[in-house]
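With one protein chain withheld, the remaining protein chains of the complex are depicted in position.
Coming up: chain A.
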């Protein structure tokens, strides 16, 4: 799957592979040892944030689960 940043797709692939392995082998089994993917994520994240800014994608400052608050009231 491609990243929104054309040059970030390879970094994304490496991070995804690391995460998927950690998720299945550690997180799901309740193993709380340190996340081995943080360096990979940092490289990937830096690349994607640059692309998001360049493309003016309006996600900066959007509250986590934001619309959930509206739905809880309706």
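Simple rule for what comes next: a contact is a pair of C-beta atoms (placed from the backbone, for glycine too) under 8 Å apart; a residue touches a chain by one contact, two chains touch by 3 or more; residues count from 1.
We adopt the following convention: contacts and distances are computed from a predicted model.
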{"item": "Hidden subunit of the complex - UniProt protein name among \"Small ribosomal subunit protein uS7m\", \"Trafficking protein particle complex subunit\", \"GATOR2 complex protein WDR24\" or \"PRELI domain-containing protein 1, mitochondrial-like\"", "value": "\"PRELI domain-containing protein 1, mitochondrial-like\""}
{"item": "For chain A, the residues touching the chain missing from this view", "value": "1-5, 8, 12, 15-16, 19-20, 23-24, 27-28, 30, 32, 35, 41, 44-45, 48-49, 52, 57-59, 62, 64-68, 70-71, 74"}
